[in-house]
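With one protein chain held back, the other chains of the complex are shown just where they sit.
== chain A ==
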Amino acid sequence: MAAETPSWAQQAGQVSRLRGRAFEAICLASTSLALVSVMVLLLFVANDAFRPFEAEPALTFAIPVLPGLELFVVPVVLPAYLLVFGATLGLPVALTALYYYRRDDPAGEVAYATLGLPIVSLLVSAGVLVMFIEVLTVSELFATELALLVAVGAIYGHARLRPRKAVERLAIIIVAPVVALAGLPPAMFNDIVNGIAGLAGVGPVLTTRLFSVRELVLASPFLPVRWVMLLATVTLPVVAIFAPILARRRESREAGLALGGLSMIVAALGLVAAPALGVGSDVWIVVASVTVPPLAVYVEGVVRRREGMAGLAFPLVLIGGALAGWLLVQQVGFGMPDPWLDWGFLTNAHSRFSAEKTGIYPPLVGSVMMLFAIVILIFPVGVGAAIYLEEYAPSQGLAGKFVTLIEINIGNLAGVPSVVYGLLGLALFIRFLSMPVGAIIVGALAVGLLILPIVIISAQEAIRAVPDSHREASYGMGATRWQTIRDVVLPQAFPGILTGTILALGRAIGETAPLLMIGMPAIVRRAPDGFFATGSAMPRQIFRWSKEFDPLYRHGVLAAGVVTLLVVLLIMNGTAIILRNKFQREETA
């Protein structure tokens, strides 16, 4: 019948084949081990933080693992509320997801984005609100923004009027922001000079100075009412970013203006609607201004492309399901679980007496402020260093060897244990520069130095990924090196730089050792009100909870803290991944 298999067709090299199989199996096993252990850990922590199975009434039954053997019986508790939510929320969500997966692929992505965008917006607005509550007043931000606007206006106006005066422009670029924000000379400068004069026995020598625009605005008796300032400082800038995007896409100014108007109206609506809902009108205005414009631009894009429109329904399914489930549970009177991680946990400070009343608010604010300070301090330095090393530094001769040496050492610095950075922070910033012990800024500097090498290396990689042919094209057009970097290299490298930085920040937010070294307090009752104030950070607080005697702290509160930290981390990493994907798509498109 069938022809005999010729000898050349028979399996070659049985032994090496077997080896290959074994290798594959080992790789698979390690992958699954890693995944499973992380998953189990996460589930454990999440279970502790939310206690989803502890609510009355509940169905309880026992599943025998081995029939007949009484010993191996797994008790299962299924609270009633969970069943209700499963029906109203879980099932519809699963079905829609399945539908997207099977029938309408782009809709899945749209669903993901329409859900993710408001979440990110909400987090941003939470950040803005916390900033208003803890650090800045609205009028200060208003004055600062107005002053910046004046400075930018001066720079642009000059460029318009005298376009060819490069030296003048440079002077204005340097002087205008200083005058606008700090005055001339800055208040601090006067204080220092007068202080020295006082020491020398002379009276204050510098009494007159040019007040900054910011100071003038703050001193003005005609400061607008709070909600007008909020609209001007929060809503307007967001609109100024998104309205032009829409206007460009639709090629109509009206569309941009419409978006701007709509956002302003929705935000202003807060004055009437917010009190009725029982939230502050500030909260409404901030949330609306950060959420509405980006969402509107995204939804408009989806509708215009007519691709994956079904995905827009996903948030409705989700919110509707949750609402229906909640109403039903309330009506029937089923008990809900009492999660450790709830609103109270996010908004309270640590309490010595009650684990139930304990919260993570001050360290959460501290962590966010630290991140903010790290970005401001480290991003420019890291990216600047990467640009220098990639674009300017010599590669030949002795100098080139020296540069290589520096690069190798930056790589080594990335591997230095974090305690060492804590020690550096302690020695340099606190002992030598006598900065306040445990201040947010010191933590930011120590952790910032820790991630600086990572930022530099990832930025270098992103810059290196820009093809040389684009640089040559630019130079060939008569561009200078600076123009080439600004117009060709950085725009292409930017998403990569951003991704790397965000991932590095993810590392920064979880660092504990340096914070211990620089004396960050474990427990603070109030959020820090400035960067030089003492504050705590989430990992520091979590570390403290792990040492509490009361098991409620060690299990429940600790788990809630860990989940909060992880959620912040996941959101950051998710943003990085989305950015990278978007970038790659644009590259191939």
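In the analysis below, a residue touches a chain if its C-beta (ideal position, glycine included) is under 8 Å from a C-beta of that chain, and two chains touch if they have at least 3 such contacts; residues count from 1.
To be clear about the criterion, contacts and distances are computed from a predicted model.
Chemist: Pick, from "A-type ATP synthase subunit B", "Phosphate ABC transporter ATP-binding protein PstB", "Ferredoxin-nitrite reductase" or "Aromatic-ring-hydroxylating dioxygenase subunit beta", the protein name that UniProt gives for the chain of this complex that is not shown.
Modeler: Answer from the record: the omitted chain is "Phosphate ABC transporter ATP-binding protein PstB".
Chemist: Determine which one of A:E56, A:D105, A:D338 or A:E472 touches the chain that has been left out.
Modeler: Considering all chains, including the one not shown, the answer is A:E472.
Chemist: Identify the residue among A:T144, A:Q492 or A:T564 that touches the chain left out of the display.
Modeler: A:Q492
Chemist: Please pick, from A:R17, A:K357, A:R481 or A:R525, the residue that touches the omitted chain in the full complex.
Modeler: In the complete complex, the chain left out is touched by residue A:R481.
Chemist: If the hidden chain were put back, which residues of chain A would touch it?
Modeler: Touching the missing chain: residues 394-396, 400, 467, 469-483, 487-488, 492, 586-587, 589.
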